[in-house]
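Excluded from the complex is one protein chain; the other protein chains are retained at their positions.
Then we have subunit A:
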Amino acid sequence: MTIHPTSPQFKENAHAALGDRELQRALGHVRQAFIAKRAAAAEALPEFEALRDSARDIKAHTLKHLDLYIEAWEEKVTAAGGHVHFARDAEEARKAVLDICRRVGARTVTKGKSMISEEIGLNAAIEAAGLVPVETDLGEYIVQLRGEVPSHIIAPAVHLTRDQVEADFRRHHVHLDADRDISTHHSLQAEARGILRERFLAADVGITGANFLVAETGTSVIVTNEGNGDLTQLLPRVHVVLASIEKLVPTLEDVGQLLRVLARSATGQEMSVYTTLSTGPRRPEDPDGPDEYHVVLIDNGRSSMLGTSFEEMLRCIRCGACMNHCPVYHSVGGHAYGWIYPGPMGAVLTPALIGVETAGHLPNASTFCGRCESVCPVRIPLPKLMRHWREREFERHLQPATVRSGLTFWGWFATRPKLYRAATGLAMRALHVAGGARGRFASLPFAKGWTDFRDMPAPQGGTFQSQWKAKRGRPGTAA
C-alpha cells in the first residue's frame, strides 16, 4: 500500500518537471530563500561548525549503541504509562496504528506532518479501513487535497504556487463564497485554519511523527512552525507517535544540541516556533493531554544499513538543507525522484529502502558538486554514499550495457599509457580537423546528451603530451 515508486522513470519525470512552468516558478523560491536564510543563521552563530561536529557525534554514537538506547527508551516510555509497538516493516506499522484506531472506536484521525507516515502509506490504509485521515500541516493538507505526496521533507507543498493552492481550495472547500478573497498567503492560511479547527476538535486519534526520541526520559520531541502538532497530539483521546529507529538520541541535553543545528539548517530560524516534548499520556495533575500515548517504532529496512557504510545516512535529522542547496533538486523539484524522499538525502536513503535496482537513477543523477555535504548539519558524506550505490550497481551489472562497455573501452586505454597517447593523439587531430574553423561541434553522435543542448568545444589539435615531448627536444625550451 506504500506508494508505487516511479524512480525508474526518473528521466521522464525530470523531463516533465523541466517543462512544468508553474513548478519552475515555485522552485525559484527554493533556489533563493532557503539558502540565504541558512547562510545568515550559520554566520550569526560562531560555534555553528563546532555544533555540526557535535551533532554528528551524538547521532553516530547513538547508532553504534542503538540496541541499548532503544531498550532504555522503551523502559522509560512504559514507566510513564505509554505503549511501544515495534514494527519491522510498513505493513506491521500500518497494522499497529489501525489496531489502536479500531480498539478506541476512532472515526477521524488528525495528523501532524510525518514523512515516515508517507513512507508506510498510512493515509491510504486509514481510508481503506473506513476512517478519515486529516493532515493538519498546511503544506501537507494542500498536498492531501491534491492526492499528492510531499515534494520536500519540510515544505511539502513547495512545488506549488499560491495561485494553484487558491484553485485547489476553491475546488475542495465547497462552502467558499466565490467573492471571498483568498489570493494572499494570509487569507489562504485563515481559510485552512477555519477548516482544520473543526477537525482538531472532532478527532479521536492524533498521529504525529517525531524529530527525536529521548532514551533518558522516554520523551518524543516534535518541532513545528504552525502549532498544528500540538493540537494534533493534545486534543484527541489517543496520541500515536510514528518514528523510525534512527530517531533515538541518548539525552535531553543531546536534543538541545541537535535543535541548535536543525532549524538553522532547515529554514534559518534559530528555533522552530514550537518545540513540543511528550512523555507518556496525561497524568492526573496535567491540565490536558491524551488518555493514551503510543509509539510505533519502525525499522522498515533501516537496521540493514547499520554496520555498513550507509549507517552514516541514519544520522539524518531531516532538515532538508541538502535538497535546498542541490542544483538537481532546483531543476526538477521533489516529485521527479519518484518516491518519498527527494534530493541528495533521498538519493542515498531511497535505494536502501526500496532497492538500488528500482532507485538506481537517484544516486546517478548527481554532479557530485558536494554542496549538500557542505551544509549537512550532521556531516553526512552524501556524494560518497551516492558513489557507493554506483559501486553496488557496477558490481551487480545494473548499469545500461552501453555505459558499461563505454567505460570498459575507455578504461582499457587509460591503463595503457603508451597506446593511449598514440590513440588520443590521432583522435584529437581528427576531431580538430572535423571541428573546422568554428572551433566547436553543434552535434556529435556519441555525445547527443551534450550536443542536443549545447555545443562541444573542439580540441586545439595535437595533445599536450606530444607537443611537450616535441618542444623538449629543442634547445632552449627544455624545463
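Here, a contact is a pair of C-beta atoms (placed from the backbone, for glycine too) under 8 Å apart; a residue touches a chain by one contact, two chains touch by 3 or more; residues count from 1.
One rule holds in what follows: contacts and distances are computed from a predicted model.
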Check: Quick one: the chain not pictured, UniProt calls it what, "Anti-sigma factor NepR domain-containing protein", "(Fe-S)-binding protein", "Spore maturation protein" or "CoA synthetase"?
Finding: "(Fe-S)-binding protein"
Next item on the list: Out of A:Thr184, A:Ser304 or A:Gln465, point to the residue that touches the absent chain in the complete complex.
Entry: A:Gln465
Next item on the list: Tell me which residue among A:Ser54, A:Ser331 or A:Thr358 touches the hidden chain in the full complex.
Entry: A:Ser331
Check: In the whole complex, what residues of subunit A lie against the chain that is missing from view?
Finding: 11, 14-15, 18, 31, 327-328, 330-332, 364-371, 373-374, 384, 387, 389-395, 399, 403, 407, 410-411, 413-415, 417-418, 420-421, 424, 427-428, 437-440, 442, 447-450, 452-465, 467-468, 479
